[in-house]
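Apart from one protein chain that is not included, each protein chain of the complex appears where it belongs.
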Amino acid sequence: MSSTTGILFKVTTFGESHGKSIGAVIDGCPPRIRLNESDIQIQLDRRRPGQSDLTTGRNEKDLVRILSGVENGQTLGTPIALLIDNRDHRPVDYGNTLDIPRPSHADYTYRMKYGINAASGGGRASARETAARVAAGAIAEKFLFETHGIRIVAWVSAAGSATAPEMGHDVSRRQVEKTSTRCPDPETARQIKKQIMRAREDSDSIGGIITCICKNMPAGLGEPVFDKTEARLAQAMLSIPASKGFEIGSGFAGAAMQGSTHNDLFIKRDDHLGTRTNFSGGIQGGITNGEPILFKVAFKPPATIGKAQNTVDYDGNDAILNAKGRHDPCVVPRAVPIVEAMTALVLADLALCQIVKN
Amino acid sequence: MSSTTGILFKVTTFGESHGKSIGAVIDGCPPRIRLNESDIQIQLDRRRPGQSDLTTGRNEKDLVRILSGVENGQTLGTPIALLIDNRDHRPVDYGNTLDIPRPSHADYTYRMKYGINAASGGGRASARETAARVAAGAIAEKFLFETHGIRIVAWVSAAGSATAPEMGHDVSRRQVEKTSTRCPDPETARQIKKQIMRAREDSDSIGGIITCICKNMPAGLGEPVFDKTEARLAQAMLSIPASKGFEIGSGFAGAAMQGSTHNDLFIKRDDHLGTRTNFSGGIQGGITNGEPILFKVAFKPPATIGKAQNTVDYDGNDAILNAKGRHDPCVVPRAVPIVEAMTALVLADLALCQIVKN
Amino acid sequence: MSSTTGILFKVTTFGESHGKSIGAVIDGCPPRIRLNESDIQIQLDRRRPGQSDLTTGRNEKDLVRILSGVENGQTLGTPIALLIDNRDHRPVDYGNTLDIPRPSHADYTYRMKYGINAASGGGRASARETAARVAAGAIAEKFLFETHGIRIVAWVSAAGSATAPEMGHDVSRRQVEKTSTRCPDPETARQIKKQIMRAREDSDSIGGIITCICKNMPAGLGEPVFDKTEARLAQAMLSIPASKGFEIGSGFAGAAMQGSTHNDLFIKRDDHLGTRTNFSGGIQGGITNGEPILFKVAFKPPATIGKAQNTVDYDGNDAILNAKGRHDPCVVPRAVPIVEAMTALVLADLALCQIVKN
Partner (left out) sequence: MSSTTGILFKVTTFGESHGKSIGAVIDGCPPRIRLNESDIQIQLDRRRPGQSDLTTGRNEKDLVRILSGVENGQTLGTPIALLIDNRDHRPVDYGNTLDIPRPSHADYTYRMKYGINAASGGGRASARETAARVAAGAIAEKFLFETHGIRIVAWVSAAGSATAPEMGHDVSRRQVEKTSTRCPDPETARQIKKQIMRAREDSDSIGGIITCICKNMPAGLGEPVFDKTEARLAQAMLSIPASKGFEIGSGFAGAAMQGSTHNDLFIKRDDHLGTRTNFSGGIQGGITNGEPILFKVAFKPPATIGKAQNTVDYDGNDAILNAKGRHDPCVVPRAVPIVEAMTALVLADLALCQIVKN
């Protein structure tokens, strides 16, 4: 298991969804960055289920505590340990899931790899683990903003069959928060809400797409050839539970374009060069060029649904799986701060490397 | 610059496109794997330009030499150094590219980051570097096949506006090699060839999509939470020059599906479990489940085109860029062995980790 | 700051000596190893000050809690988080040490590097941080014993001017615990105790040497050329506060020997080869040969002493430093479990690598 990521800005997460606590240790955050618990809590609150009319009603209130690495509102340069208690960590009623691997869940693969059950270590495959990432990412965001002025904004650009128009470079986090769908286009937001409601009624689930933009980027971030900025972002995004795809700039659509249209011609911009278009997504040759980074992440529909499923148990016998309890029919709105957090972790790590090289 | 990748199966590549040599060092390949230079040469030959009617005519014959780590046709467990000489490494005539950063190339970002020119270190951003990856990947493929029977096959599934139908799990490398387009669907292959020819006439370029499948996968590969198999593959693919997107299993299309359709129901398969569908792409919770791994990679149209481009020079003055010489209007067919190589490097590294954990 | 160590068996420690808590996260411990809190507590108790007549009277009772990674007395393969609260973490009375860097302490260097004061982040340089290492090491020891039968025993072999005779390969942890000095030779133990008492009366301090042996070693551990077993042990030992030297097998004395005497001639031992002598310290070419690993670590006298010291303040003005409170005149007995813990961490990491390669 590799729960540590980053070369200089290193993050380690821990905790099963049904254990005592989850948390993270951030090792490598530079000293003298202003930081307090509310900087972190604000992002954690955005990830919390039960926060809106759209999500599951479980009362999963996450309070973060900083255990080390910060004093008098400033980082010390030492490891920052964050702890979030699982308020209600009695063993969950999993129905018959201990005998039947849940389809498209990690139950089967965790048993094959670790020889353990879903209710325990499989809990690392739960979305709960991402709370620790969001907490760590909030620190990376603080560092990036204080030292470089970098701003990261993600939003829901599609869910189910609804897709928002391209939103340009000016979406703000405030706009994103206006609706519970986290889609800043009002008409699409309405459609997405309707589709989530319908999926809930059907005991089914829907997927979606998150778009993310990083503004005020310095040129020069990224470590070719293997740690190109888009390569590191791709790994970070595909490590988020339920993500299925990543594209930078023009992405898959770019594959159908012609070079003469796709090339981002240079223009003079104050004291440096910019580009007329941004099909590159702010990165050329794996290195940021100073234009906004722009990428998308696809998420599958949640695997946990209320509908009965005809599958087999661990012994291969036919079985019908009936999941109990309420389930979240669409996780994309809640995944928005997770995408932002993982983006921040990648950029913080590359930013420290970048300072090195110049 | 980070030209090293892998935790246990470590690969380091070196060499500029216009320097004396390029090469790779593979550190961590287990001992007693059968290996000789022809195992590597065969994949290198597939990457070579000038190999078909479709590509540029430059005679870039790559001969690989094994300098260490192999004796009597077997690996020793020690670092394997591979060397490929650049046959014709006189300074290239770049026209006016030393003054004008080529749009959507790495010229500008390399100068911003390293303070050096495209004609030298920028050569690391050249596709030439990927020859070293292909050579290293051939060794990883050998290891995966000899120890696990794993087979990796990639092919061109789209280029320009032509898209092949889904090909299932049974495409073989031999089928792929039947046409110069490396698209195993004959009708699509014809269309792609036509589009490449037209792009060449227009002094323009087109992009495309490569699909890759990995067969005979053992269950249990992948190191959650950050080194999930799909996360590592995503990083590997987005580190290939000109790649713009990655999707595993259902990918972006999966975002528009419902959970009840998307979930891969389990079935009994001999002595283990399989799944009825494979929207997961062979991976659940970041760990292989024994089904084939299935993913796609999007490539943009090559940035080097013959058409004149209205851009600016490094000082911001208006300039017209006229690239000289012949250019490859579509790199996707040549990128097929690169995708296979990067896939092999990721799986070899995870396979060594996997052995550890059980 | 690099508070993470290990490639596959990764350990991250956190916590300042005067913050809320310290702890560690162990990422990579294989699943299904029996483990409970008392396995860890027993080693922590050995590290605790105030445990004997020889050490400082501060009541620093360390209770460890396992927050994740263990269920029903077994490891899950997921990250194991350990938390130890600092019982009494009110700001300490440092006397004038905020203005005057304590000689041979980390006050000055932490201020130079991080721009912070000794009372906070400098607390990472405190011996307190080693409690987290001891806790993590106890888990590594459990893994090594359960999977390989490996036993690690360290003891005080010298302190001040007293030096114990060579003790051979049969020292047990029980023997070591017989005296508060942790020197298993009774006569030397008496002398050491006397010297510690005298140092305390003089408000001074003394150093010492710890010898460590690892028994039931499998052959084949160690990853040349840079991660040789002795190289990794050397890094681990020199990372312990106050350590000044490391030697494996014959060590510095070996430098004065002749090859014909120093060479460890092979002998037949059951179904494998052993060596007649063990000047190699159980390692040849960086790889364990199956003989016991044998090494020594030198520790300087503690820098915190009661005697007044003529030094300068941060501005370079002459100053007299008077440390307040009671100080430990000799830390070597307490360092014994730290040496064992760091040894276990190195061997656990190399053992996981070793399984890979065969």
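When the chains are written out, they are named A, B and C in that same order, and each has its own residue count from 1.
Operating definition for what follows: a residue touches a chain if its C-beta (ideal position, glycine included) is under 8 Å from a C-beta of that chain, and two chains touch if they have at least 3 such contacts.
These figures come from a predicted structure and were not determined experimentally.
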item	value
From C:His18, C:Lys215 or C:Arg232, residue that would touch the chain that is not displayed	C:Arg232
Chain not shown, touching residues in chain A	7-8, 30-31, 77, 352-353, 355-357
Contact set of chain C toward the excluded chain (per top definition)	1-5, 7, 13, 101, 103-106, 108-110, 112-115, 122, 124-125, 129, 158-161, 199, 202, 204-209, 219-220, 222-228, 230-239, 241, 244-252, 254-260, 262-268, 273, 275, 279-281, 283-290, 296, 298-305, 307, 309-312, 314, 316-317, 353-354, 357-358
Chain not shown, touching residues in chain B	1-4, 10, 12-16, 19-23, 25, 27-28, 31-32, 65, 67-69, 71, 76-81, 83, 113-116, 120-121, 123-124
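By our rule, only the chains that are shown with their structure count from here on.
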item	value
By mean Cα position, the chain sitting nearest the middle	A
Residue numbers of chain C (touch at least two other chains)	31, 77
